[in-house]
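Complex shown without one protein chain; remaining protein chains in place.
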Amino acid sequence: MSDVQTTAAPPEFADATRDDTALRRFLHGLPGVDQVGVEQRAAGLATRSIKKDSKLWAIDTAISMVDLTTLEGADTEGKVRSLCAKARRPDPDFPDVPQVGAVCVYPDMVATAVKALDGADIGIASVATAFPSGRSSLSIKLEDTRMAVEAGATEIDMVIDRGAFLSGKYMRVFEEIRAVKAACGSAHLKVILETGELATYDNVRRASWLALLAGGDFIKTSTGKVSPAATLPVTHVMLQAVHDWHAATGEHRGVKPAGGIRTTKDAIRYLVAVHEVAGPAWLDPHLFRFGASSLLNDLLMQRRTQLAGHYSGPDYVTVD
Amino acid sequence: MSDRLTVSKTYKLYLGGAFPRSESGRTYPVTDARGRFLANAAQASRKDVREAVVAARAAFGKWSRATAYNRGQVLYRVAEMLEGRREQFCAEVAAGEGVPAKRAAALVDAAIDRWVWYAGWTDKVATVLGAANPVAGPYFSFSLPEPTGVVGVLAPQGSSLLGLVSVLAPVIATGNTAVVVTSQDRPLPAVTLAEVLATSDVPGGVVNVLTGHTAELAPWLAAHADVNAVDLVGAPQELRAELERAAAGSVKRVLRSAEPDWTAEPGITRLRAFLETKTVWHPMGV
């Protein structure tokens, strides 16, 4: 993710983050999002029919965008090691399958992942900041972040303080993101909005802009621990935000839907949205990721189907 | 019996709330049913039609957006004022239509009651004709009746007051404005009605009353591009097809039903005739 360099709050928006009032005014001045309209648009785009070569391309692209994730209380070093093996060679029978974008683990597993991925050009993402609830003090969150970065994480997936956001304390959320960003050093920051708790698309748009203003390299839908997790229309709103951000600043920022994306069909629908809402430039693992675990195997199965011309089965892809 | 000479009235047009003579300067004699001279009426011209349409259009915005409650009160006020001048109308109807005094009184009473009937409809017609449309999707859709606009009314030739009121009241009850061409030979109650309207809080221009020759005025009214609808009930039979053709030039709504029994309960057909249905959609979301 080296080609994305984020500087917080570009001059265009310096005024917006001057103080609490200015920030609130800015976020509430963003155009509203009509629920029915955005859901209809998402449903309409979801009817795109992606076949043949374009499907194979989509599958490979999606594989390269997977943040292969394990975020369980029961995670062990063994589990993380096998995840990393999968990340390196997703389908042992087909060495031309691209590697995934990153693995995503808890901070205490970062060191294990670093070791397992030694020499591979695969990102090591760690959730941090008292994931998933984010309910801890700022100092703990920063410490959590530093721990992951020091262990070798190249990407940090932080959660925002949804309580603060929902109670209108936007500056607090903003400053927290800024602080975490600073703690990241050279690691890239993905800001998890936890859209399932934000309740409205208006809030999703505001939170997206808040995260972009604060310097998030990516905006990410969900922790995966709250339902609903990623949805197409929510992702549409976020893709529109990065598109608009680019139009205003010239900077590319990324989007990561996470949670609930399990099938190739789902993944392709997301890619169509990336293509047509944000734009073709975002069809790039540096700018779009899937936070997923079981998705990868479905992609691999569909890839085999595409190549073989007949349907494959779950026994032909590895379960890690 | 007094030997005092009565002051007789000059019957004029009613345009935009004022009572002008015809711009043409013409008048024509009006007689009673037996041919005795009653008065001279203004003989309106096509330019008077034009002025009347301008006045009706100017009045449309405010009248159509007045609250239904307000319009109901205004129409009821017309009934009140008509009641107050009952004797005058009885005399004019008796003379013009050649009916006995008792019959004339019954017709006038029915005309008064008709205003009351339509006064009560103003704030019910949307409830009866409107709808919430249960569309298959996340939308609230509703339909409301709205006034068509400026309505040209060729008033019945025979029933000079009750017929006139029966065709005029439903037009304005729903917020349209009207240009009325009165009964050609029995125009006097219409002019007197105009005086009632002028003193009943009916805003100027909402009703415009033209006396004159129907065959001369009707084609101009039917063809006028700023008239949205016409009621042909008082049109001479031989003119009807021509008027309908003229109306097609701007896709007017044309009410061409045969003349009913004006004393019967009118129903809402005439209310419906000059209403548009507007359907509004809005998504339902958070």
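Assorted remarks:
Per-chain numbering from 1; labels A and B assigned in written order.
Keep in mind that, in the parts below, a contact is a pair of C-beta atoms (placed from the backbone, for glycine too) under 8 Å apart; a residue touches a chain by one contact, two chains touch by 3 or more.
The rule is simple: contacts and distances are computed from a predicted model.
When the listed names "Electron transfer flavoprotein subunit alpha", "Transcriptional regulator, XRE family", "Spore cortex-lytic enzyme" or "Betaine-aldehyde dehydrogenase" are checked against UniProt, the chain not shown comes out as "Betaine-aldehyde dehydrogenase".
Within the whole complex, the absent chain has one touching residue among A:A74, A:A247 or A:V319, and that is A:A247. Among A:P11, A:G119 or A:P280, the one in contact with the hidden chain is A:P280. When the whole complex is considered, the residue among B:A18, B:V128 or B:V286 that touches the unshown chain is B:V128. For subunit A, the residues in touch with the chain missing from this view are 31-34, 36-38, 40-41, 47-55, 57-58, 61, 240, 243, 247, 271, 275-276, 279-281, 283-284. Contact residues of subunit B toward the unshown chain are 65, 128-129, 131, 133-137, 139, 141, 143, 148-149, 225, 228, 240-245, 247-251, 253, 256, 267, 269, 272, 276-283.
Convention: only the chains that are shown with their structure count from here on.
Distance between subunit A and subunit B, defined via averaged C-alpha coordinates, is recorded as 69 Å.
Partner subunit B is touched in their complex by these residues of subunit A: 34-37, 39, 199-200. Those residues of subunit B lying in contact with subunit A across their complex are 138-139, 283-286.
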